[in-house]
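Omission of a single protein chain aside, the complex is shown with its protein chains in their original locations.
When the chains are written out, they are named A and B in that same order, and each has its own residue count from 1.
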Amino acid sequence: MRFIASFVWSYLLWLVLTAGTNGLLWSTQELMAGLMFALIVGYATRDVIGERAVRFLNPMKWLGFIAYSPVLFWGMVKANLHVAYLVITGKIRPGIVRVPVDLENDAQYTILANSITLTPGTLTVDACPEERALYVHWIKIPEGMERPESSEPVAGPFEKWAGRLGR
Amino acid sequence: MIDYLVYAFLAIAITFNALGSIALHRFPDVYTRLHGATKCTTFGTIFAVLAVVTHALYRIHATGDPKYLGMTLHSLVALVALLLTNPVGAHAIAKASHLSGYKPVKAVVDAYEEKLGGEGK
Partner (left out) sequence: MMEPVFFYASLIVVIAGFISVLRVMLGPSVPDRVVGVDTLNTLVVAAMVLLGAAYDRTIYIDIAIVYALLSYIGTLAIARYLQGGLQ
(Lines give C-alpha, C1' and ligand atoms only; values in the text may rest on other atoms or scores of the structure.)
Protein backbone atom coordinates (compact mmCIF):
# COMPACT_ATOMS: atom_id res chain seq x y z
CA MET A 1 0.00 0.00 0.00
CA ARG A 2 2.84 2.39 0.87
CA PHE A 3 4.56 1.39 -2.38
CA ILE A 4 1.42 2.34 -4.33
CA ALA A 5 1.22 5.74 -2.63
CA SER A 6 4.82 6.72 -3.36
CA PHE A 7 4.58 5.28 -6.89
CA VAL A 8 1.48 7.36 -7.68
CA TRP A 9 3.04 10.56 -6.31
CA SER A 10 6.31 10.16 -8.24
CA TYR A 11 4.49 9.26 -11.47
CA LEU A 12 2.20 12.29 -11.11
CA LEU A 13 5.25 14.55 -10.61
CA TRP A 14 6.87 13.07 -13.72
CA LEU A 15 3.72 13.65 -15.74
CA VAL A 16 3.49 17.27 -14.60
CA LEU A 17 7.14 17.95 -15.39
CA THR A 18 7.13 16.39 -18.88
CA ALA A 19 3.79 17.60 -20.26
CA GLY A 20 3.96 19.07 -23.76
CA THR A 21 6.35 16.60 -25.42
CA ASN A 22 3.75 15.49 -27.99
CA GLY A 23 1.58 18.43 -28.90
CA LEU A 24 0.09 19.42 -25.57
CA LEU A 25 0.15 15.78 -24.34
CA TRP A 26 2.83 13.20 -23.57
CA SER A 27 4.84 11.13 -26.05
CA THR A 28 4.98 7.35 -25.56
CA GLN A 29 8.70 7.31 -24.69
CA GLU A 30 8.16 9.80 -21.86
CA LEU A 31 5.28 7.74 -20.47
CA MET A 32 7.33 4.49 -20.52
CA ALA A 33 10.47 6.10 -19.03
CA GLY A 34 8.34 7.74 -16.34
CA LEU A 35 6.77 4.39 -15.49
CA MET A 36 10.21 2.80 -15.04
CA PHE A 37 11.62 5.64 -12.92
CA ALA A 38 8.46 5.88 -10.82
CA LEU A 39 8.65 2.13 -10.11
CA ILE A 40 12.30 2.43 -9.01
CA VAL A 41 11.71 5.54 -6.88
CA GLY A 42 8.51 4.15 -5.40
CA TYR A 43 10.27 0.93 -4.40
CA ALA A 44 13.25 2.80 -2.92
CA THR A 45 11.16 5.25 -0.84
CA ARG A 46 8.38 2.90 0.35
CA ASP A 47 9.78 2.94 3.90
CA VAL A 48 10.24 6.71 4.05
CA ILE A 49 6.60 7.52 3.35
CA GLY A 50 4.28 6.76 6.26
CA GLU A 51 1.61 4.06 6.30
CA ARG A 52 -1.18 6.62 6.66
CA ALA A 53 -0.03 8.73 3.70
CA VAL A 54 -2.25 6.53 1.51
CA ARG A 55 -5.33 8.48 2.65
CA PHE A 56 -4.12 11.56 0.72
CA LEU A 57 -4.76 9.68 -2.55
CA ASN A 58 -8.50 10.12 -1.94
CA PRO A 59 -9.86 12.52 -4.65
CA MET A 60 -12.40 14.00 -2.21
CA LYS A 61 -9.47 15.23 -0.11
CA TRP A 62 -7.96 16.97 -3.16
CA LEU A 63 -11.30 18.74 -3.72
CA GLY A 64 -11.10 19.80 -0.08
CA PHE A 65 -7.66 21.30 -0.62
CA ILE A 66 -8.88 23.14 -3.72
CA ALA A 67 -11.81 24.53 -1.71
CA TYR A 68 -9.38 25.51 1.06
CA SER A 69 -7.03 27.50 -1.17
CA PRO A 70 -9.27 30.62 -1.62
CA VAL A 71 -9.78 30.79 2.15
CA LEU A 72 -6.03 30.59 2.72
CA PHE A 73 -5.36 33.10 -0.05
CA TRP A 74 -7.76 35.64 1.44
CA GLY A 75 -6.03 35.14 4.79
CA MET A 76 -2.68 35.80 3.13
CA VAL A 77 -3.94 39.02 1.50
CA LYS A 78 -5.07 40.33 4.89
CA ALA A 79 -1.79 39.17 6.46
CA ASN A 80 0.34 41.02 3.95
CA LEU A 81 -1.57 44.28 4.15
CA HIS A 82 -1.25 44.05 7.94
CA VAL A 83 2.51 43.37 7.81
CA ALA A 84 2.97 46.13 5.23
CA TYR A 85 1.22 48.55 7.58
CA LEU A 86 3.45 47.43 10.45
CA VAL A 87 6.62 47.73 8.35
CA ILE A 88 5.74 51.32 7.46
CA THR A 89 4.53 52.49 10.88
CA GLY A 90 6.57 50.23 13.21
CA LYS A 91 3.87 49.97 15.93
CA ILE A 92 4.39 46.46 17.32
CA ARG A 93 3.51 44.71 20.59
CA PRO A 94 5.10 41.27 20.26
CA GLY A 95 4.92 38.20 22.44
CA ILE A 96 4.64 34.40 22.41
CA VAL A 97 1.22 33.06 23.41
CA ARG A 98 0.00 29.54 24.14
CA VAL A 99 -2.96 28.56 21.95
CA PRO A 100 -4.96 25.47 22.96
CA VAL A 101 -6.22 23.49 19.95
CA ASP A 102 -8.37 20.41 19.56
CA LEU A 103 -6.81 18.21 16.87
CA GLU A 104 -5.92 14.53 16.55
CA ASN A 105 -3.00 13.68 14.28
CA ASP A 106 0.26 15.10 12.93
CA ALA A 107 -1.10 16.06 9.50
CA GLN A 108 -3.72 18.31 11.09
CA TYR A 109 -1.08 19.98 13.26
CA THR A 110 1.14 20.53 10.21
CA ILE A 111 -1.67 22.09 8.16
CA LEU A 112 -2.78 24.33 11.03
CA ALA A 113 0.78 25.44 11.91
CA ASN A 114 1.63 26.28 8.30
CA SER A 115 -1.67 28.13 7.84
CA ILE A 116 -1.06 30.14 11.02
CA THR A 117 2.41 31.07 9.80
CA LEU A 118 1.02 32.38 6.52
CA THR A 119 -1.84 34.42 8.03
CA PRO A 120 -2.09 37.75 9.87
CA GLY A 121 0.52 38.65 12.43
CA THR A 122 1.22 35.16 13.75
CA LEU A 123 4.11 32.70 13.46
CA THR A 124 4.19 29.20 14.93
CA VAL A 125 7.21 28.64 17.17
CA ASP A 126 6.47 25.14 18.46
CA ALA A 127 3.72 22.54 18.30
CA CYS A 128 3.11 20.27 21.29
CA PRO A 129 0.66 17.49 20.36
CA GLU A 130 1.07 15.88 23.80
CA GLU A 131 -0.38 18.94 25.58
CA ARG A 132 -2.68 19.89 22.66
CA ALA A 133 -1.25 23.36 22.24
CA LEU A 134 0.62 25.53 19.77
CA TYR A 135 3.09 28.22 20.80
CA VAL A 136 2.55 31.19 18.51
CA HIS A 137 4.58 34.37 18.17
CA TRP A 138 2.08 37.20 17.73
CA ILE A 139 3.44 40.45 16.40
CA LYS A 140 0.67 42.73 17.69
CA ILE A 141 -1.22 41.29 20.67
CA PRO A 142 -4.51 43.13 21.36
CA GLU A 143 -5.00 44.38 24.92
CA GLY A 144 -6.15 41.59 27.23
CA MET A 145 -5.32 38.77 24.80
CA GLU A 146 -2.13 37.50 26.48
CA ARG A 147 -3.81 34.20 27.49
CA PRO A 148 -6.22 33.16 24.68
CA GLU A 149 -8.79 30.54 25.65
CA SER A 150 -9.39 29.12 22.16
CA SER A 151 -7.70 29.26 18.76
CA GLU A 152 -10.39 31.55 17.31
CA PRO A 153 -8.63 34.95 17.74
CA VAL A 154 -5.36 33.56 16.35
CA ALA A 155 -6.33 31.11 13.63
CA GLY A 156 -9.85 32.24 12.64
CA PRO A 157 -11.56 29.49 10.61
CA PHE A 158 -8.39 27.47 10.00
CA GLU A 159 -8.67 25.02 12.89
CA LYS A 160 -11.98 23.72 11.51
CA TRP A 161 -10.47 23.36 8.03
CA ALA A 162 -7.32 21.64 9.32
CA GLY A 163 -9.43 19.15 11.28
CA ARG A 164 -11.47 18.36 8.18
CA LEU A 165 -8.57 18.09 5.72
CA GLY A 166 -6.06 16.08 7.71
CA ARG A 167 -8.43 13.40 8.96
CA MET B 1 -5.52 43.68 -22.06
CA ILE B 2 -3.61 40.60 -20.90
CA ASP B 3 -0.48 42.76 -20.83
CA TYR B 4 -1.96 45.07 -18.19
CA LEU B 5 -2.92 42.07 -16.03
CA VAL B 6 0.70 40.84 -16.21
CA TYR B 7 1.97 44.32 -15.32
CA ALA B 8 -0.36 44.49 -12.31
CA PHE B 9 0.81 41.08 -11.04
CA LEU B 10 4.45 42.08 -11.50
CA ALA B 11 3.89 45.36 -9.63
CA ILE B 12 2.37 43.50 -6.65
CA ALA B 13 5.20 40.95 -6.72
CA ILE B 14 7.92 43.60 -6.74
CA THR B 15 6.23 45.64 -4.00
CA PHE B 16 5.90 42.77 -1.57
CA ASN B 17 9.33 41.27 -2.27
CA ALA B 18 10.95 44.65 -1.63
CA LEU B 19 8.80 45.13 1.48
CA GLY B 20 9.96 41.74 2.79
CA SER B 21 13.61 42.72 2.54
CA ILE B 22 12.96 46.17 4.05
CA ALA B 23 11.15 44.47 6.96
CA LEU B 24 14.47 42.80 7.81
CA HIS B 25 15.83 46.25 8.70
CA ARG B 26 12.71 47.79 10.28
CA PHE B 27 11.99 45.25 13.01
CA PRO B 28 14.00 44.88 16.22
CA ASP B 29 14.54 41.13 16.74
CA VAL B 30 14.68 37.80 14.92
CA TYR B 31 11.02 36.76 15.43
CA THR B 32 9.48 39.95 14.09
CA ARG B 33 11.95 39.88 11.19
CA LEU B 34 10.77 36.35 10.37
CA HIS B 35 7.20 37.70 10.05
CA GLY B 36 8.18 40.17 7.37
CA ALA B 37 10.61 37.85 5.63
CA THR B 38 8.35 34.79 5.41
CA LYS B 39 4.96 36.30 4.68
CA CYS B 40 5.89 39.13 2.34
CA THR B 41 8.33 37.18 0.17
CA THR B 42 6.01 34.17 -0.11
CA PHE B 43 3.14 36.42 -1.17
CA GLY B 44 5.33 38.30 -3.64
CA THR B 45 6.57 35.07 -5.20
CA ILE B 46 2.97 33.83 -5.62
CA PHE B 47 2.25 36.91 -7.72
CA ALA B 48 5.50 36.60 -9.69
CA VAL B 49 4.52 33.02 -10.60
CA LEU B 50 0.97 34.17 -11.45
CA ALA B 51 2.41 36.77 -13.83
CA VAL B 52 4.58 34.16 -15.55
CA VAL B 53 1.64 31.72 -15.77
CA THR B 54 -0.65 34.36 -17.27
CA HIS B 55 2.00 35.34 -19.81
CA ALA B 56 2.72 31.70 -20.75
CA LEU B 57 -0.97 30.79 -21.09
CA TYR B 58 -1.47 33.79 -23.35
CA ARG B 59 1.50 32.67 -25.47
CA ILE B 60 -0.04 29.18 -25.80
CA HIS B 61 -3.25 30.81 -26.97
CA ALA B 62 -1.39 33.06 -29.42
CA THR B 63 1.23 30.67 -30.87
CA GLY B 64 0.25 27.13 -29.83
CA ASP B 65 3.87 26.39 -28.88
CA PRO B 66 3.96 23.46 -26.38
CA LYS B 67 7.11 24.93 -24.78
CA TYR B 68 4.93 27.41 -22.89
CA LEU B 69 2.86 24.61 -21.35
CA GLY B 70 6.08 23.33 -19.78
CA MET B 71 6.81 26.84 -18.50
CA THR B 72 3.36 27.09 -16.88
CA LEU B 73 3.51 23.71 -15.15
CA HIS B 74 7.12 24.06 -14.01
CA SER B 75 6.50 27.45 -12.41
CA LEU B 76 3.45 26.02 -10.63
CA VAL B 77 5.61 23.17 -9.28
CA ALA B 78 8.18 25.74 -8.06
CA LEU B 79 5.35 27.66 -6.33
CA VAL B 80 4.04 24.52 -4.60
CA ALA B 81 7.55 23.61 -3.42
CA LEU B 82 8.02 27.11 -2.02
CA LEU B 83 4.60 27.19 -0.32
CA LEU B 84 5.25 23.85 1.40
CA THR B 85 8.81 24.58 2.52
CA ASN B 86 8.81 28.28 3.48
CA PRO B 87 6.59 28.16 6.62
CA VAL B 88 8.40 25.05 7.85
CA GLY B 89 11.77 26.78 7.47
CA ALA B 90 10.51 29.83 9.39
CA HIS B 91 9.17 27.57 12.14
CA ALA B 92 12.54 25.76 12.37
CA ILE B 93 14.47 29.04 12.65
CA ALA B 94 12.09 30.43 15.30
CA LYS B 95 12.28 27.29 17.45
CA ALA B 96 16.06 27.00 17.09
CA SER B 97 16.71 30.62 18.01
CA HIS B 98 14.44 30.35 21.06
CA LEU B 99 16.14 27.14 22.19
CA SER B 100 19.59 28.64 21.70
CA GLY B 101 18.73 31.51 24.02
CA TYR B 102 17.68 34.52 21.95
CA LYS B 103 14.61 35.95 23.70
CA PRO B 104 12.04 38.18 21.98
CA VAL B 105 12.76 41.88 22.47
CA LYS B 106 10.07 44.02 24.16
CA ALA B 107 7.76 40.99 24.55
CA VAL B 108 4.65 41.52 26.67
CA VAL B 109 4.23 37.76 27.27
CA ASP B 110 6.44 34.72 26.63
CA ALA B 111 4.47 31.54 27.29
CA TYR B 112 7.10 29.33 25.63
CA GLU B 113 9.73 30.50 28.13
CA GLU B 114 7.31 29.64 30.97
CA LYS B 115 6.78 26.17 29.51
CA LEU B 116 10.50 25.47 29.09
CA GLY B 117 10.99 26.86 32.62
CA GLY B 118 13.62 24.85 34.47
CA GLU B 119 14.95 22.70 31.67
CA GLY B 120 15.50 25.57 29.20
CA LYS B 121 18.90 27.08 28.69
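The working rule: a residue touches a chain if its C-beta (ideal position, glycine included) is under 8 Å from a C-beta of that chain, and two chains touch if they have at least 3 such contacts.
These numbers were taken from a predicted model, which means no experiment stands behind them.
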item: Among the chains presented, those that the missing one touches; value: B
item: Touching residues (missing chain, whole complex) on chain B; value: 6-7, 10, 13-14, 17-18, 20-22, 24-25, 30, 33-34, 37-38, 41-42, 44-45, 48-49, 51-52, 55-56, 67, 70-71, 74-75, 77-78, 81-82, 85-86, 88-90, 92-93, 95-97, 99-100, 102
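Keep this in mind: only the chains that are shown with their structure count from here on.
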item: Chain centre separation (chain A, chain B; CA means) in Å; value: 14
item: Residues of chain A that touch chain B when the two form their complex; value: 13, 16-17, 19-21, 23-24, 76-77, 79-80, 83-84, 87, 90, 92-98, 113-114, 117-118, 121, 123-126, 128, 135, 137, 139, 141, 146-147
item: Residues of chain B touching chain A in the complex; value: 16, 19, 22-23, 26-29, 31-32, 34-36, 38-40, 42-43, 46, 60, 66-67, 69-70, 73-74, 76-77, 84, 87-88, 90-91, 94-95, 98, 104-113, 115
